[in-house]
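Yeah, one chain of the complex is gone here, protein chain that is, but the others are all in their spots.
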Amino acid sequence: MNPVVETKNLSKYYGNVLGLSDVSVEIHPGVVGLLGPNGAGKSTFLKLITGQLKPSLGQVYVFGQKIWNNPQLFADIGYCPETDAFFEDLSGWQFLTWMLQLHHFSACQAKEKANEILGFLHLAEDKDRLIRSYSRGMRQRLKIAQAIAHDPQLIILDEPLNGLDPLGRRKVIKYIRKMGEEGRTVIVSSHVLPEIEAMTKKIILIHQGKIFASGNIHYIRELIDSHPHIISIKCNQVRDLAAALIKAEEVIKVFFTPDPQEVQIETRQRDVFFDRLQKLILELDLNVEAITSPDDNLQAVFDYLIGEK
Amino acid sequence: MTPAAKILDLQRIGYNYGQIKALSGVSITVEKGPVGLLGPNGAGKSTLLRLLLGFLTIQEGQGKVMGYDVAREKTRVRQIVGYMPEDESYVPGIDGVTLTALLGELSGMPRQEAMKRAHDVLFYVGLEESRYRRVESYSKGMRQRLKLAQALVHDPQLILLDEPTSGLDPQGREEILELITDISNHGVQVLVSSHILPDIEETCQEVIILNQGQVAAQGNLQELKKLNYNLYELKVAGEAAPFLAKLQERGCRWEQEEDLWKLYLPRELSPRVIFELAVEEKVQVRHLVKSQSRLEDLFAQVVGEEE
Amino acid sequence: MSSLAHLEKKKTLFFPSVRDIFKFYFFLGLNSRRSRLFLLSSIVPIVIAAIFKGSQILYGQPRFSGLFIYSNMIMMFFLHFLILIMTLFFGSSVCREEVDGSTLPYLVTRPLHKMAFIVGKYAASTLLVGLTVIFSLAICFLILNLTQLGEGGIYKVLARDAGVLFLGVMSYMALFTFLGIILKKAIFFGLLFSFGWENIIQYFPGQTQRFAVVHYLKSLLPAMTQEGFPFLLFRLEPTPLAQSILTLLGIVIFFLGLSCALYAWKEFIIDSK
Partner (left out) sequence: MSIRKKGYSHWEGQLKESAFVAWFPLTRLGIKLAFQKRFFKLFFFSAFLPALIFLAGIYVSERMEDFRFMIQGQPSFLQITPNYFKAYFTNSFFLFLLVLMMIFVGSGLIADDLKFKALQLYFARPLRKVDYLLGKMATLGFFLLLLSLIPGWIFVLFKLVFAGNFAFLRSYPWLPLAVVAYSLILTLFFAIYTLTLSALSSNSRHVALMIFGIYLASDIIFGIFYQNFHHPYLALLSLKLNLQQVGAALFGEKLFYPVPWGWSLLLLIMLMGLGLAILNRRIRSVEVVK
């Protein structure tokens, strides 16, 4: 199957400032998380694949066609910008219907679709207030609404969860997942790792304008399996557990932390280790408080890849 | 410094924006920071901070900040309080040092002192390299730091931080939180308003939860967490369904939240059973935390989840 | 790719895009605070006309007839001041407003022909300003000529003046649209152009005055009595009617075309605030 978005050796310079460097990716249907610190080039990438910027070098294809100066493709693309900007003098409802009419929907259709999406994003009550009086969370939801109201196949969301409270976040995350499951392509940028983790397993790591890794989180994890995992166990009789673990050959290091109830180990074979751990817990009849992997999240992958740790 | 003064002493504060009720009957007493102000968007956190600074005039009730009345002693309050606003705000056209020093001077510092102190705080927040750059060229993270620096420039007794980590990447966020903790450890009282729960968890001992303009809960974070149910969070590797089914037979209730299972264990059941069943069903417990109900649950419980 | 097939059907046509952009900005122009303020300034000449008429009723015949006041004062106020200020505001905002306000991304990520944005918004602004100005002009006209409304001939004057003002709005708007795309400080240079250059150049004899837009507009109006108007004094050497109209339309097409080409070619960098 052809990729929905494909870039070839894509680079972007603002004058002499590097924005993006030599990025080649293929993006297929489903949710893709674009991850990187502030200023990594995420927004530049998203602006390039939505044709807002002209590539300095390389090509961008969306639905198999070049995107720059090819506006007809936008019939099937939804974009949620990062900047908190609106036509402040319109009401939320007016804004949405007009944006839909710019998709050449008739006024009738636009109204219908706008009402539907406003209801869904819990903005129905405030739809007639001017946008300038909206709270931050409402503005964010409205921004998402205009990106998905015309039922696009490709949805590009730049930091969509900024400024939402936990409940709002959960809802949007759920919806993003649902859109992915429906076979749409959703590209979400974020620097908040658990959020991306909650949405998808497919990620692209971007830093200093370059792609550091892309693919499944687990795949990436395997790729860098030379990086040892740290697992922390909190229980009573920590020292007994530690004594038992020291003998295990998959364990590289055992060390204690200031917390007298905690022991941390380092291993390169998680599977083997966890099997052993469970058996030990039962054997020693431990009262386990917590088993955690402090580095088993995107943050760790990320740090490892960009060499922060 | 007046060590005896309570950071906040608010009595039945109410505020309306025209028809819209923003705060009503808010009474809060906080002896000592760092204190977190938690609540969903629109709960009235920013309104409260604005009332404390005298940007808005209290319509009902009365309040004291560090022992000074917010309505009558505005100037005093503003002199000993540092404020880091939520939105992007800066003066374009000048560099970071000039801006920070300017605001120090406006707080009443002598000019040269303000300049010296501006350098110090900019170093402290980690902007030493971009001190002489125009502020409009700053990145989001740098602007956030600049806002923190300007809140500290006059060495306030209390700083009010409105969403200090919004829009920051994990590393930037971590650094800001570390700074906040450090500031707090050096005897400056801190009030953090945030809807990002881990922010509060990491920096504060006291927490006030606001919802729909009212205080939903207030108190020591550790104690608030203990009103919990017997909850375990776990992640498993392997076929989870039969494992969970077995647990359910034993009387457990579970919820799924993304890739995390929340397990409500009956009190009489030992957590050992989890491992027994795991071995039996050949799954691996990769992550297990005896949760004292995470703040998020507390939050959901207090605020109530609408669906 | 399945979605490609149905994309083929939806070619982005130029005219539907212009139509939709036009409708949106016409609505926005009527509903945004800023533009309302500037549109409201067209009340000023109506007030002036009403005062003239009122004094005429109260104190009898003034020095000048209604028609004279209309074509020598009110019309000149429109031509030399009001349409300049209004087109400068609307024209320079066509593109700059979207860039400064960071609202451009909402527009460029719609299935709209790129040049249609400029043409559509230009058309909306022109029509908005043009209609406001003509409406205000007509009211002034009616007020001042209340007693002669029966004479059919005078409506020709109104029609001609309305036409001239509309042509003026069209050409200035195109010019300032272009300025707004190429310059960040379009307003400063626009003021310099409209109240400096356009005025000074009229005093020069010969061909020089043909470098001012206002020259062609004035060529369409009958020569005026220059009785003691220091601020209107000029030495007009008119260009023939047809040639003037063609030149003005040429200005519109030239600057609008240039704006479109520039807009389609240029990329606007919206910094994330």
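Order as written gives the chain letters A, B and C; numbering starts at 1 within each chain.
Just so it is clear, a residue touches a chain if its C-beta (ideal position, glycine included) is under 8 Å from a C-beta of that chain, and two chains touch if they have at least 3 such contacts.
On a predicted model such as this, the values are computed, not experimentally measured, just so you know.
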Touching residue (missing chain; options B:155, B:201 or B:276):
B:155
Among B:34, B:61 or B:85, which one is in touch with the chain left out?
B:85
Touching the left-out chain: which of B:30, B:183 or B:224?
B:183
Touch with the missing chain holds, among C:89, C:106 or C:216, for C:89
The missing chain sits against subunit B at residues 17-20, 50, 53, 55-56, 75-76, 78-79, 81-83, 85, 87-94, 98, 102-103, 105-111, 113, 117, 120, 124, 150-152, 154-155, 179, 182-183, 185-188
Touch rule applied to subunit C and the missing chain gives residues 34, 41, 44, 48, 51-52, 55, 62-64, 69, 73-74, 77, 80-81, 85, 88-89, 92, 100, 185-188, 191, 195, 228-229, 231
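The working rule: only the chains that are shown with their structure count from here on.
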Which integer distance in Å separates the CA centroid of subunit B from that of subunit C?
53
Centre distance in Å when subunit A and subunit B are each reduced to the mean of their C-alpha atoms
23
Based only on mean CA positions, could you tell me how far subunit A sits from subunit C in angstrom?
48
Multi-partner residues of subunit A (each touching 2 or more other chains):
none
Multi-partner residues of subunit B (each touching 2 or more other chains):
140
Show which residues of subunit A lie in contact with subunit C when the two form their complex.
1-2, 4, 14, 43, 47, 50-54, 63-64, 69, 71-79, 81-87, 89-90, 94, 98-99, 101-104, 146, 153
The residues of subunit C that touch subunit A in their complex are 1, 3-4, 7, 10-12, 16-17, 20-21, 23-24, 27-28, 31-33, 101-114, 264, 267-270, 272-273
Touching residues (chain side subunit A, partner subunit B) in the complex:
36-39, 135-138, 159, 162-168, 173, 191-193, 197-198, 270-271, 274-275, 278-279, 281-282, 285, 287-293, 296, 299, 302, 308
